[in-house]
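A single protein chain has been removed from this complex, and every other one stays in its place.
As written, the chains take the letters A, B and C, and residue 1 is the first residue of each chain.
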Amino acid sequence: MLVEIFITMLILALVAAALNKYPKISGIVTFFASLIPFLVVISWSQDIGLSFPQFLKFFTLEKSLNYNIGIATFMLKITPLGWFFLLLLASAFPMAILFSITFIKKNAGGFYAAMITSMIGSMGILLAQDILSFYMFWEIMSWSILALVMRSHDKKAIMSYLSFGVLSAMLILLGIMLLYSETGTFVFSEMGFMANNTTLIALSLLVSGFAVKGVLVPMHVWAPYVYSRSEEPFVAFLSGGLSKLGYFAMILFMYSVVGISVLNSWGTFRDVSIFGYTLAFIGALTAFIGTVLAIMQDDLRKLLAYSSIGQLGYIAIGIGIGTPLAMTGALFQALNHTFFKSALFLAAGAVYYRTGKWKISELGGLGYKMPFTFLAVLFAIFALAGIPITSGFAAKWLLYEAAIQKKFLFITPIMLIAGVGAFLYSYKILYGVFLGEPRHNVKEAPLSQLAAMWLLVLPLIIFLIFPGWFVDLTSPILKWYGLMPISHTPYTITTSLAAYNTLAVILALIGGLILAFALYFSKPQKVVPHTDNYLAGEPPELYEHISMHAASKYYEPFDEVFYPFFKRGAEMCWMAILKFVKILGEGARAIYTGIVNDYSIYILIFFLLLVGWWLIW
Amino acid sequence: MVMNIITSILVMSGMVALGFAIGMLFNGIARKVVARIHNRVGPPVYQGYIDVFKLFSKKTNISHGWIFDLAALFSVGGIALTFLFLPVAGVSMLSGEGDLFLILYLIAIPALGFALGAGASGNPNAAVGMMRALMMMLAYELPIAMVIVAMMVYYNTTSLAGIVAMQSNLKWAIGIPPFLIGALVADMALQGMLMEKPFDIPLAPHEIATGPLVEFGGKHLGSIILYKMMGTVVETTLFVDLFLGGGVVLNVNQFGWFAYLVNFIVWFVLILVVFLIAVIINAVFPRFRIEQALKFYWKYDALVALFILFWIFSGVMV
Amino acid sequence: MTYELLVPIFIVSTALISIGLYGVMSKKNILKIILSLDLMDTGVNILIVAMGYLPGGTAPIENGNYKVYVDPVPQALVLTAIVIGVSVTALALAIAINYYRKTGTIELEKEGVMKW
Partner (left out) sequence: MVMFDVPPVLLIAFPLFFAFLAPLIYYLSKKSIKFYTLGVLILNAILSYFLFFRVMDEGVVYEQLSGFYPPVGILLAVGYLGSILAMLINTLATINYVSFFDEKSHSLRFSMLYMLVTASSTGIVVTGDLFNMFVFFEITAVGSYGLLASKGTKRSYEGAIKYIVLGSIGSSFILLGIATIYGYLKTLNFYDIAARISTMPIEAKLMAFTFLVIGIGVEAEIFPLNGWVPDAYQGASSRVASFMVLGPSKAGIYAIARLIFTLIPFSDGYELALILGALTLLIGELAALNQKDVKRMLAYSSIGQMGLILIALSLHSQIALIAAVFLIVNHALAKSLLFLGSRNYASGILKNPVIGASIFIGALSIIGMPPFPGFWGKWYLIVDMAHNGLWFMISVILFAAIVEAVYYARFLFRGTGNEKVTLLPGEKIAIISLAVLLVIIALFPFLLYNPASNAATSFLGGGP
């Protein structure tokens, strides 16, 4: 059945590509194709030990599959970890497609085909049980993303994605080859590890390879270019969905394939392996750098890109610490990020769809024109900033708790300050795009786009009220790794340090709001346009040439303070390496002088060298 | 069971009312104190009550649409919500249900609501003011986060009620050398939190016409003023809870209602003292520019906080 | 063995090959280069013929009188090699003529047109 599902999706991808001339029909076909992974993942829920009702079993699927292609066997199997990440991807994917039905107009067939292919690759990665199939599906995913990035026609984006993609692929290949030489087998479950340096070097290579997909500093350089130049539904899926694959792979290799005891062989720091601690520190650094750079951006997509980098850093922190609390937090953050970042990128797309603008300083006042988009963005931003009106807070709270539990004195303040930084850029989005002076007379976004955004926001609200349900979802993973699931009820989570009761928060909020409403409705009010007040009655026409929207260079003092520190970033380092390689290239080219006499001299020199070698030998 | 719930709801409502009342009083006191320092007569101490009453009785209330109204709703609702999660004078209303991190994020709810309203007003001054407020927040959060993390690690709990409980029997954190310095660092941060000079950059009445507040009037302004007043209470209480044992001097189990009374009085005095320190500094200092404030907090304040972190770090390592 | 007898031939052929290589390495004129290549070819061919040499042997032609004759294979090889050399030279010259027609010179440029 599993093979048939893969083949069906492949065929649907071809159908979507063939319907190139009819973007809408192609989009609808793809939407139905995109529901398949979701149904698949729901059907598997009982197999990994979740008590989902029987009627949600849409397909009767085998739990594992060995597929022989003649020269190699692909081993696929559903594991709790793979299931969880597949759930994330399979939920975000249909929304991206739903959005693109109205959004993608040009050459839609190719877009949809590549999207489905990337999903096929992701499914393969999440199910893979051996190195070969993991790597193959990883590459398929990676290259179908390239096909999508290529649609941007932006050389910088394409080149940076490609260079980093290949760099990551090579790091991964080197890492898995080291593992293979260490254990002599391709199959994950057969790998019995000795705690030695080779394994950990391999693991370091693998993690730095996955860090490219997971956009950790300093492998993040490609992301702002790609995120800011490609089409929004794709970026939503790339940032929201596919970036999680990097973290999936990190967890898979660190805790499942290699195992915690080997990790600890490089020494531990407060019961956290040095390896994990380093990863956590890089994660914290990523969170901070991403946040600061996000504050500086004016392009809406670039802002979201850097914010994505910052938010993904939190997942790395959780994975690095690796306690049940931290793992739950990391997975929770992954879930939140999937939904809110997809929603935000889609909303950015919707704004572009209506206004045709990306620059925050050129937008403004859309809140009243596109109220539903605004509200979706508002909820997504609550989740992003971790404000406890969505589930975003619970994830960050778990991570903070985990860090304090391990007494991480330096990581925690960085995380906290990155969290505060998130308020800054969130407000930049809210103010610059949706509030302030209305500048565009536009309609609300089309229905398919709104539906996609709101369906993405919905889980954030559900998991706000019932974070315990989320813990239930992740407990099979923790059990799989031999960890104790954290103690919880549907709406409380308790740790050794404190407790968090969502019901109390919500009830108190309702109480507070009742008070506020009572005060608010005490007197009637009248609504006047913006210009009425601050122009003090003068006709607005006089001020048409003056922008009353203060969004241009919004955080200028901040930029002035921080820019000198971020002027020389990771990008410059990579460019320096690239330059060095190019100089090498120039050197290699200089050999081919184009003069035939030189070439014959080379032959003679080679002859003499060989003779010399034989003589010495 | 039902009685318990009703009782606690009543207690909490009372506490919120008390919080608002103290906030309004503080507003009056502050104005009086500043006036006396400036050698003026100043308004009466109860001026805060008069202001709020006046604002809520205005006939014309100007709104700029529903997003603008969110400010009024979220600011009052959110600050009341935050107050409920603080242990006040040893009374932990809901503070067992959340912890310090939750409080840090809950404070953001009214702030964000306020920011939404300010942004929706469309006035550039409001936007500039909000920008400054947010940058101030980023600035003072770093030192205070470092101190708070140091305290959490030291007391091995993240719950504010837990930290207060650990400081019972007058074992206040301020008596521990690193946290004495920590209290100074946090007091600097408090100055920014309360938006008193030299950190009243977001309001800056002379530059940007009170910034975010500029478009508010009537009941909207009343809500915002209420939020500001309650904010002073919340922030000073947070400080007192962290460093001064929450004002708890007598054990409730031992002394019963008398202990509550004494604790409340001590708590009130303590937050008044903390507040007055801020007000007096406010009265004699000019205003920083925003980048100066940022540099101040991130360079000097944070450096001292880092020193505390290392101090605690060495202790934890041993 | 008979290799002592072949030493002068070795010297001659090595000299020819060296001269040819030197010409290829130093000359810009296409004709000179082709001549040098021919010299190299000749040197190699001499060497191969010498390989089949037997003292007192005659040409390996069947004429009824069974005598000692030299190894016929190298001679066959050399014949083939000569034919090939001729064809290569002819083709090279043809291309050289075409090159001359296009550029008006028979010298390869000091700096190649196509380089790096």
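Operating definition for what follows: a residue touches a chain if its C-beta (ideal position, glycine included) is under 8 Å from a C-beta of that chain, and two chains touch if they have at least 3 such contacts.
Just so you know, these numbers come straight off a predicted model, no measurement behind them.
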{"item": "Neighbouring shown chains of the undisplayed chain, as defined at the top", "value": "A, C"}
{"item": "Among A:Pro37, A:Gly82 or A:Gly110, the residue in touch with the chain that has been omitted", "value": "A:Gly110"}
{"item": "Option touching the unshown chain, where A:Tyr135, A:Phe379, A:Tyr520 or A:Tyr554 are the choices", "value": "A:Tyr135"}
{"item": "Interface with the unshown chain - residue positions in subunit C", "value": "17, 20-21, 24, 30, 33, 37, 40-41, 43-45, 47-48, 51, 71, 73-74, 77, 80-81, 84, 87-88, 91-92, 95-96, 98-99, 102-103, 108, 112-116"}
{"item": "Footprint left on subunit A by the chain that the document does not show", "value": "20, 69-71, 107, 110, 132, 135-136, 139-140, 143, 147, 150, 153, 155, 158-159, 162-163, 165-167, 170, 173-174, 177-178, 180-181, 581-582, 584-589, 591-592, 594, 596, 598-600, 602-603, 605-607, 610-611, 613-614, 617"}
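Here is the rule we use: only the chains that are shown with their structure count from here on.
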{"item": "Chain contact topology (line, ring, star, complete or other)", "value": "line"}
{"item": "Distance-maximising chain from subunit B - centres being C-alpha averages", "value": "C"}
{"item": "Computed distance of Cα centres, subunit C from subunit B, in Å", "value": "99"}
{"item": "Euclidean distance of C-alpha centroids - subunit A vs subunit B, Å", "value": "36"}
{"item": "Residue numbers of subunit A (touch at least two other chains)", "value": "none"}
{"item": "Footprint of subunit C on subunit A - complex, ascending", "value": "589-590, 592-597, 600-601, 604"}
{"item": "Residue ranges of subunit A in contact with subunit B within the complex", "value": "365, 367-368, 374, 378, 385-389, 393, 396-397, 400-401, 404, 407, 409-410, 412-413, 416-417, 419-421, 423-424, 427, 430-431, 434-438, 492, 497-501, 504-505, 508-509, 511-517, 519-520, 522-534, 548-551, 554-555, 557-558, 560-561"}
{"item": "Of all residues in subunit C, those that touch subunit A in their complex", "value": "21, 24-28, 33, 108, 110-116"}
